[in-house]
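Complex shown without one protein chain; remaining protein chains in place.
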Amino acid sequence: MTQASAQPAPASTSEEAEQGVSLYADAWRRLRKNKMAMVSVGVIVTTGLLSTFAGVLAGFVGVGPTYGFRWIRAQPPGFTHVDTLNQTSLILGGEAQVREPYADASRLEFHTVEREVEEVRVAWNRRGVQAIALTEGAKPLDALEVAAGEHYWQEIDENKQALGERIQNASLQVGEPLPAAFGERPRSGVLFIQRVHEPASGRRVYAARLEGGAVKELTQNGAPIESALIEGRIVEQVLADGVPQTITHPLGTDLSGRDLFVRILYGGRISLLVGLVATLVSLLIGVVYGAISGYSGGRVDAFMMAVVDILYGIPYMFLVILLLVNFGRSIVMLFFALGAVQWLTMARIVRGQVLSLKQKEFVEAAIMSGSSPAAIMFKHLIPNTLGIVVVYTTLTVPAVILQESFLAFIGLTVEWGGESLDSWGALVKAGSDAGLSRSWLLVWPSLAMAISLFGMNFLGDGLRDAFDPQQRGRT
Amino acid sequence: MSDPAKPLPVLELDDLRVRFKTDGGMVHAVNGVSFRVDEGEALGVVGESGCGKSVTNMTVLRLIPTPPGEVSSGTIKYRGTDLLKLSAKEIRKVRGGKIAMIFQDPMTCLNPFLRISKQLTEAILLHSDMTPDEARERAIQELERVGIPDAAGRVDSYPHEFSGGMRQRVMIAMALCTDPDLLIADEPTTALDVTIQAQILDVLRRLQAEKGMSLVLVTHDLAVVAGMCTRVVVMYAGRIVEEAPVDDLFADPRHPYTIALLGSVPRLDDPVGRHLTPIEGLPPKLAEEPTSCAFAPRCTYAFDRCRAELPKLEPDPDGRLRACFVTFKDGVPVEPVDAGGAA
Partner (left out) sequence: MGRYLFKRLVQVPIVLLVLITLSFFMVRLAPGNPFSGEKKMDESVRQALNAKYGLDAPWPIQYLKYLKGLATLDLGPSYKQKGLTVNEIIAEKAPVSAVLGLTAMILALALGLTAGIISGIRQNSNFDYGSMGVAMIGLSVPTFVVGPLLALVFGLKLGWLPVAGYERMAGPIPYPQYLILPAITLALPFAARIARLTRAGMLDVINQDYIRTAWAKGLRERVIVLRHAMRGAMLPVVSFLGPAVAQILTGSLVVEQIFQIPGIGYEFVKSALNRDYTLVLGTVILFGVLLVAFNLLVDVIYGFLDPRIRYA
């Protein structure tokens, strides 16, 4: 499209330029009419954004801030998150009285923070609510300071409970009105205050090994106990080996209790990164090689294409496997290894295009007007192969992603700085190893991967149809 | 339309309309075409590309893909039978058997993967009771008749081993090896060199006479028609605009489009220095059936009525058919008088 600026050009030059512009405009118009392709664009953009901002999202889905900032890295195993369990009863040999998501866990760990319950009786009168009596346990008190805690009301008459609210730095005294911090209250009832002693003094760790929801082992601070009633607000650490979806984990957790959704996002990051960078590598090598070969023509071309032919005959994936096994599985190595597999086709395509473009008037005009080969190549030839290169690139990305995940699946996950980077392939592998009882670990990563690849393939197809309507529906 | 005194025509089209559903909406390719082909006659169908002449003739053998194509009205009678009403099996008997067709580009019309012998004998075997050996003999004969040297030796060649002209001869042999009544030749010489064109036309003319078959010659080339045909139908925008015996048409064209067509080709009897006048503009793609004269926008002689009303194909006092509101004599408008001034 740049040739319009060139040389004492023949009339056909500007015609070509116009054709060029309308070719792209035309392609875009056709692409927009292709519903599947447009849906695919949506899918790809969503996947891309989700994966790129996986760190931020990890924060949103409540897996803790440390998670988000380690770019590219897989997640550290086992993280804690805060949940509230009221009245959790664990009795050795009995059924664990825990909520749905944890009932299937094989191991639960509760880090409880010591707390005490103060009970305050209140009575209502015209001047306001007054504390009639304060008790801690059974012991009467005159006054009570609460640095931090929660409170809730229980109405005596109607046996209703109000939700607990946080309070801070409140002081209560017999005969005095309640501080404003306690907010609205019923006419009469019992005010419960749970006072939390911070920092976690007297921390207790309960651990339970569960089998099918029954408590098989129970310990408190490492010592075996018979039963435990864990009450109140609890900081828990779930070391369950995977749970299906819950409110906090929309896609469930993996064997180390890590959020699967976040892992899929991070996996997508690796997969997309490998796909894009390796494709870029193949693009660079392929376009330059193909353009030189096609432009030179004659013996150089014959030789360069013979080399491509020979390299085509090599079972590349096996060499890549050898490479990764023998020289480490650095992600950079993988970029080049996979890029090297893909450039051959790109080179062939570009060469074919360049060969036919060379016959066009505007290129001949440029050659005759004495432009340098490099100028001709980069100004005239390569820009004009753009359409087909875009199409092929779009189809290469999913192909590379497939190859990487294939490698990850046979155990060759990529690494960076000694840490394994779990791509979608690695997640699928983990899922298929986890077995039928944890099928969500297989289903979700597979689905994420399939949908993304589906989108990319459809977009590539759509682009091809758009650029080359004659080729509509070709493979 | 048909004269009861005359014998039944070989082919008779009546008010044929064909339209195509495309991404850009409906395209009306053929809008009420009627013509007949008599026994042993050679009819020329002339017009620019896109005027509906090929579609019309493809429709005769129902070779228009449906969808997107659709015959919305009309009849196509072959010896009195409406081809449009035949079952799939019956029309297959007509195709290649009674009516054969040859196409424009001999380079692409032969199957590159099959031997010539196969391509010829499969037609013969389909439409006759011959044994494979007899069919092969027949194929060789037919190749000889169209002037392929060493036909017996070359019958097992592949199409790519023949030149363009030779391939068109093969096409003709293939069409005629079943002794059809009617041959529809769709631009049979357009893709060929001029010298080859003459040879192919020669072959066609000779074989038509030998076999006594009827011929529909579809072409945009008036010179081809002049040498081959007895009668000519001129088509524009899916309608017939003029029909006349070939000599009359050349001597006294009576439709502005015919006049323009004649003006755009060189003639041997041209006075020295005559300028060829190309027809400006392009034939229209019709999204609707025309309600006024479709040629009016390009016509030198068009006046108000042409843009408001659709001229019908009607006989002049001497019986020649044409569809125009302007009357011509020797290529010059005589009536209405103001028509010439519109230019």
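Per-chain numbering from 1; labels A and B assigned in written order.
Basically, contacts are C-beta pairs under 8 Å (C-beta built on N, C-alpha and C of every residue); 3 or more make two chains touch, one makes a residue touch a chain.
Predicted model only: the values in this text are computed from it and were never measured.
Undergrad: Which is it among B:V10, B:V33, B:V55 or B:A100 that touches the chain not included here?
TA: Result: among the candidates, B:A100 touches the missing chain.
Undergrad: With the full complex in mind, choose from A:A96, A:L144, A:V400 or A:M449 the residue touching the hidden chain.
TA: Candidates A:A96, A:L144, A:V400 or A:M449; residue touching the omitted chain: A:M449.
Undergrad: Among B:V30, B:C109, B:I259 or B:C293, which one is in touch with the chain left out?
TA: Hidden-chain contact among the options goes to B:C109.
Undergrad: Could you pull out which residues of chain A are in touch with the chain that's been left out?
TA: Output for chain A: 306, 309-319, 321-323, 325-327, 398, 402, 405-406, 409-411, 425, 428-429, 431-432, 436, 439, 442-443, 446, 449-450, 453-454, 456-458, 461, 471-475.
Undergrad: Since one chain isn't shown, list which residues of chain B touch it in the complete complex.
TA: Residues 61, 63, 92-97, 100-101, 103, 105, 108-114, 122-123, 126-127, 158, 160-161, 171, 174 of chain B touch the chain that is not shown.
Just so it is clear, only the chains that are shown with their structure count from here on.
Undergrad: Between chain A and chain B, what distance separates the C-alpha centroids? Give it in angstrom.
TA: Using C-alpha averages as centres, the distance is 65 Å.
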